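Yeah, one chain of the complex is gone here, protein chain that is, but the others are all in their spots.
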Amino acid sequence: MIKKFIHQFASPKTYMFQVNRAYPYIFYFSVIIYSLSVFWGLFLTPEDFVQGNSYRIIYLHVPASFISQSLYLAMAIASAVYLIWKVKLSVYLVRSIAPIGAITTFIALISGSIWGIPTWGTWWVWDARIVSTLILFIMYLGLISLHDSFNNFEKADKFLSILVIVGSVNIPIIKMSVEWWSTLHQPASITLSEKPAIDLVMLYPLFGSIIGFAGIVTCLVILSSKFQIFRREKNKSWVNDYV
Amino acid sequence: MNIFRFEFLKLSRKSRGWLGPILVFVLIMIAYPLTVEVSNLELGQSFFSVLWIATLLVMMLATEDIFLEDYNDGSLEQLSISDGNLSFVIAVKIFIYWMLIGIPISIIGFLFCIGITNSSQNSIYVLPIILVASYIFINVFSFGNALSLTKGSVLGTLVTLPLLLPLLIVLGKVIVAINFGLNYFGFLLLLLGILSIIIFIVPMIISYIIRAHLE
Amino acid sequence: MNQIVKAKNLSYKINEKKLFQNISFDLNKGEAIHIQGENGSGKTTLLRIICGLTKPSKGDLDISTDAKITFLGHKNALKQYLTIEDNLSLLNLIHHPNLDQFLQKFGLDGCLDLNLASLSFGQQKKIALLRIFLNDSNLLIMDEPCVGLDNQTQNYLSNFINDELKLGKSVLFSSHIDLDINSDKLNLS
Partner (left out) sequence: MIMFNFAFNSFSEAILMESQNGQSHGIYVWSVLLIVFLCIFMTFFFYKNKIKKITKKFK
C-alpha cells in the first residue's frame, strides 16, 4: 500500500506540476532573504576582533559548506528510496542534485581558501575539513561521470544509487579519520547541541544566509530536475502535453 | 571447494595477471631509493608512505580486469544462471587474487622495509598490516571495477579512491604508533574490524551490481 | 506438473523504447519452441528473460521449480588462454562418462592439451556445445546454436535434440537456419 501511495504521489507528472507552482515563491523568497542577510552580514555587523573584516566571508562560506553536505544526505535518502521502492522520481532527483552539490562544494572550497589567505596566511592547508570537503567534491564528480558513462539509464540509475549509499556510509568515516589526522580549521560555528560559539549579532544574518542559500539551491535543484525529467521521459505523452 | 580450484586455475595460468603487478611493485620499491639522493636515515622516513601508495596502486592495477574477462566471455552469465551462490564465488575470486598478489606483495614489501629502514623489529610489525590492508584494497577496488565493468578502470578508480583515503590516514597513524611504541594492536584490530565487515558486504554488493550488468 | 515454462504477456522495453510486446507461450515437457524474428527483434533478450538474467518490463513468467536450465549464449564462457582440458574441467565436464565419445565424434580427442586459442571458431563452438550434449538439466536454452557449425554437426545437433525431446526434456532456441527439430514456432515481429 505504501508502495502504491508513493508511486502515485511521486510520479514525475505530479512532481512537475507541484514544483512549478511553488517555484516562483521559493525563488523570490530565498533571493530576498539571501541578499538581505548577506547585506546585513557584510555591512551592518560589527568587525571581528581576531580576524578583522575578513570574517565577513563567513556569510558566504558557511552556507555553501553546510548545504554541500546536506545535499549529499538528501541524495543518500533519495537513493535508498529508489533501491527499496523503485521510485523513478527519486533517482532523477539524485542525478539532478549531484551537479548542484558539486557546485556548492566548489563554492565552499574556493571561498574557504580565499578566506584562508588573510587568516592563516596561506590559501591551502592540509586540514581536516578542507580535505574532507575536497573528497566530497571529487565524489560528486565521480557520481556524475559514473552515471553519464552508461547508455542504459536503468543500469546507470542502479549503480548511481549504490555508489551514493556506499559513499554515504563512508562520509562520516572520512570526516572522523581526517579530523583525527590533523586539524587547524576553527571548530564549527554552529552546532545543534551546543551554544553557538559566535555572538548573536553575527548569528542572525548567518542563519538568514543559510536559509536563503538553501532556498536558492532548492531552485537550482528544481531546474536541474526539470531538465532530467524532460530528458528521461521525453517519449511519454504527458511531457508533450505539458510543453 | 571446486570454486577455489577453478579460480586459482584461472588466475595462475594468466601470468600477466599476477606476476605483472608484483613486478611493478618491485620496480616501484627499487625506484624509490633512486629518487632520494641522501643517507639511508632519510630514506626510511618517507619509505612508508611510498610503501602504502605503491600497495594501493598495484592493487588497483591487479584488479583492473578482475570481472571484465569473465563478463566478456560469458562465464558470469553462466554463474548467475546456475544455482551456485554468486556472491560466494566473488568472495573466493577476491581471496584468490589476494593470495596470489597480496601475499607476495606483503612479503616483498616487508623485505624492502628491512632493507631500507634497517630495523627488522619494526618491519615485523609492518607485515600483518600490509597483509590486511592489501586485502581491504582488493575488496574496495573490486567494487569500483564492478561498477565501471565495461567502462574502463579509470572510472572505477575515480569512484573508489575517495573511499580509501581514510584507510591511508589510518595506515599513516600505524607507522607513528610503531615508531613510538604506542598502541599498535589497537590499529591492527581496527583494520581487522574493517576487513571483517568488508569481506561480507562487498561480495554481496558486487553480485548485485554484476546481476544488473548482465541485464 | 507437465508445464515447465509459462509466459504471459511478456513485454520488454529499453530506455522507454519497446522491443517486443505481449508475448505469451507455454512450454511443456518434451516440447521445443523455435523463436524467430528479424535482427534486433529481441530474440536474445527473450531467451535471457527466461534464463532469469533479465527482468521483463511487464508480464508474468512462471518457471516450474524443478526446471534446471542449461544455457548456451552468444558467448562461449571458454577461456582462450587455458587448454581444452582445463576449460572442460571449469565446466565440470571433464569426468563425464560420455565425454570421450563426443570428442571423438568432433575430431577433438587428440588435442586435449592444446590451448583453446589454437582452435578455429567452429571448433571452439563445438567445445561450447558439449555443455548441451552432456547436460544434466531438463530445460535447454540455446541462442543461435548453429552459427559457425558445419552441416554435419548441425544435423547431429538436431538429431540429438529430437532424442532429448523424446526423453521429456524441453528446448527453447533461436535460429535463423531451419533446424530439423520438432518444434513450435514463435514469431517476434
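Letters A, B and C mark the chains as written, and numbering starts fresh at 1 in each.
Keep in mind that, in the parts below, contacts are C-beta pairs under 8 Å (C-beta built on N, C-alpha and C of every residue); 3 or more make two chains touch, one makes a residue touch a chain.
This one's a predicted model, so the numbers in the text were calculated from it and none came from an experiment.
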item	value
Left-out chain, listing which of the shown chains it touches	A
Sole contact to the chain not displayed, among A:29, A:85, A:120 or A:230	A:230
Contact residue for the chain not shown (choose from A:24, A:118 or A:172)	A:118
On chain A, residues whose C-beta touches the chain left out of the figure	38, 40, 42-47, 49, 51-54, 56-57, 60-61, 64, 100, 103, 106-107, 110-111, 114-115, 117-118, 201, 204, 216, 219-220, 223-224, 226-227, 230-231, 234, 239-240, 243
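In this section, only the chains that are shown with their structure count from here on.
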item	value
Pair of chains joined by more contacts [C-beta pairs], A-C or A-B	A-B
Between chain C and chain B, distance of the C-alpha-averaged centres to the nearest whole Å	38
Residue numbers of chain A (touch at least two other chains)	154
In chain B, residues with contacts to at least two other chains	215
Chain A - residues contacting chain B, complex	131, 135, 138-139, 141-143, 145-146, 149-150, 154-155, 158-159, 162-163, 166-167, 170, 173-174, 176-178, 180-181
Residues on chain B engaged by chain A in the complex (per definition of touch)	143, 147-148, 151, 155, 158-159, 161-163, 165-166, 169-170, 172-173, 205, 208-209, 212-213, 215
Contact footprint of chain C on chain A as seen in their complex	151-154, 232-233, 235-236
